[in-house]
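Only one structure is covered here, and it is reproduced in the block below.
Heads up, one of the protein chains got dropped from this complex, but the rest are sitting where they should.
We call the chains A and B, going by the order they appear; numbering starts again at 1 in every chain.
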Amino acid sequence: MPTPVDAVMLQQRAAQLGRRSIKTTSKAAALQMAVSMLDLTTLEGADTPGQVRALCARAKAPCPRDLGIDVPPVAAACVYPRLVPAAVEALEGSPVRIASVATAFPSGQSSLDLRLKETQAAVGAGAHEIDMVISRGLFLSGRQRDVVDEIRMVRAAAGDAHLKVILETGELETADNIRRGADCVLEAVASESDLGHGEVFLKTSTGKVSPAATPSSVLILLEAARAHYRSTGIRLGVKPAGGIRRSKQALHLLVMVRETLGPHWLTPALFRIGASSLLDDLVRQLIKLRSGRYASLDEVGIT
Amino acid sequence: MSDRLDIIKTCKLFIGGKSPRSESGRTIPLSDSGGRVLARIAHASRKDARDAVDAASAALGAWRDSTAYLRGQVLYRWSEMLQSRRGELVETLQATTSMRVAAARKEVDASIDRVVTMAGWCDKLDQLLGCRNPVAGPYHNHTLARARGVVAVFAPSSPALLGLVTLTAAALVPGNTLVVSVPTEAALGAVLLSEMLAVSDVPPGAVNILTGPREELLEPLGGHGAVHLVLGSGLAKGERTTLRHAAADSILRPVICLDLDEAGFHDDAQAASPWLLEGLVDFKTIWHPAAI
Partner (left out) sequence: MSNSGTIEWDYAPAPERIRPDISDEYGLFIDGAFVEPESGESFKTVNPATGQTIARVASAGAADVDKAVKAAKAAGGKWSRLKPTERAKFLFRIARRLQECARELAVLETMDGGKPICESRDVDLPLAAQHFFYHAGWADKLQWAFPGCTPRPRGVCGQIIPWNFPLLMAAWKIAPALACGNTVVLKPAETTPLTALHLARVFQEVDLPPGVVNILTGAGETGAAIVDHPGVKKIAFTGSTDVGRGIMHALASRDVPLTLELGGKSPNIVFADAAIDQAVEGVVSGIWFNQGHVCCAGSRLFVEESIVEPFVAALRERMGRLRVGDPLDKNTDVGAINSREQLNRIEALVACGQEEGAILHEINDDPLPKRGNWHRPCFFTGVEPSHVIAREEIFGPVLSVMTFRTPQEALRRANSTPYGLAAGVWTDKGSKVFDIAGALEAGVVWCNTYNKFDAASPFGGCKASGFGREGGRHGLRPYLNLRSSGA
């Protein structure tokens, strides 16, 4: 039976959590934590190995050294499969993981066979994490069983790599659909008796469709992860992505995780934020907290 | 003098669709202006009042939950009954008051027309008094005009028939059920009404009629825990005070005293106004989110 979601109360709760006041020491810690949970992402047709190298350098050391602010590395760099080798080279010896989108990102509109092969290729090239898209076409035509099967197959193809399942919430449109999409993921992993915490993530969006990671859609995924934890004891990861550009949004997300899933979930192993320009604002805010003045974008070493 | 002896009607109460005598066994004589005893009216007791409230409570679900269209038809059916016994009503009114025939006819006709008017209100009142409220949020919010429940009605002694008919019909419109206390002077008409109600598809117990002096009924009816509203007209100051104390003492409920004189009862703008009926309904506001 589908789990119904009431969109208004959902939105009200999400907005309520956005009104938490995160100041001073709490804010500094949260900004650092947000950096450590970042999947620093570039997913453009124009991406080149050179540009990926620059991104990776930033991923390892998000804040220029001369500013003297201790900022942890981000959790992962997220790139297209063809650019995984460049990332492998650039991140060698660093704690930053390599995430690759696969499965005909962002639309998912190619044959299952090709999508599985692409997944295997990305893992073979050195990706630690695969960000797959579900077939929204299958989902919306009512073939949710097939969506579950495809997730299982991609999961198998990804081997030991962690899997993040992108629902593309903006295309699923309704709160009920988003929850059903998340439940497909829950169902796909239900049969894995040895599933570890954080091996599979629920992810909102590709970043190519708007709306993307709205507070409400993130809250639905958090609620789905909570339901899975309550029934199995396994912690699924959650990754909002798309449209997250400001520190305030990131803090809001951390509050939502803390108050929906609890403080245990606040680790990069279980929560990620997919973003490209967010890092600049996080660093600026850290500079502000330290120096008392707002920095220009020029000062934060953007790529 | 005729060699045939008249059959004299035994005037009884009307409770739960039946016509019992007062459990107290009491009657009270009703005389015409010349002092001749017209009838012996059942003199309702506190116990009769309790029985009547029980009957009204039991009938509430059926009457309140019936469609407004059906309630309208039932009230209209009642007006048909009134029309067919118009002559009898006029005679009764004349006999029990010192009214001239023209005046009695006028009051009877007004009473019949009042029921017709009220019948038409049944399926319109909620449209006029209820509404959708434009709240500042993603909610569908609407207010409904609904039955209050059991209404204790104290009918005036004058205008005897029109007052009784107006209060009874008005309280029935939104789906309330009634216990009506009718003063001795107006009791003969009430007995006729009860006979008509019994055959006009009003569910048994929806209207219960207690005749006789209301003095001893004020407290038991006004203070009964299952009564949701008190409606009266022509009540003396002391009676109002008693009713309000009684209403406050058990469970709180409003006491509505209609200050309508004879002309007021004849005036549709006052006595059949939606703003009079507004006091006889309860408003329920329902919120529901609207979003996907």
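Rule of thumb we're sticking to: a residue touches a chain if its C-beta (ideal position, glycine included) is under 8 Å from a C-beta of that chain, and two chains touch if they have at least 3 such contacts.
This is a predicted model, so every value here is computed, not measured.
Seen in the complete assembly, the chain not on display touches A, B. Within the complete assembly, A:8 is the residue of A:8, A:121 or A:209 that touches the hidden chain. By the touch rule set out above, chain B reaches the unshown chain at residues 131, 133-137, 139, 141, 143, 148, 228, 237, 240-241, 244-245, 247-249, 251-254, 257, 264, 267, 269-270, 273-275, 278, 282-289.
The set of chain A residues touching the chain not shown comprises 3-6, 8-10, 12-13, 19-27, 29-30, 32-33, 36, 72-73, 75, 95-97, 198, 223, 230, 254, 258-259, 263-264, 266-269.
Please note the rule applied: only the chains that are shown with their structure count from here on.
Averaging Cα coordinates per chain places chain A and chain B 69 Å apart.
Those residues of chain B lying in contact with chain A across their complex are 138-139, 289-292.
Those residues of chain A that touch chain B in the shared complex are 6-9, 11, 173-176.
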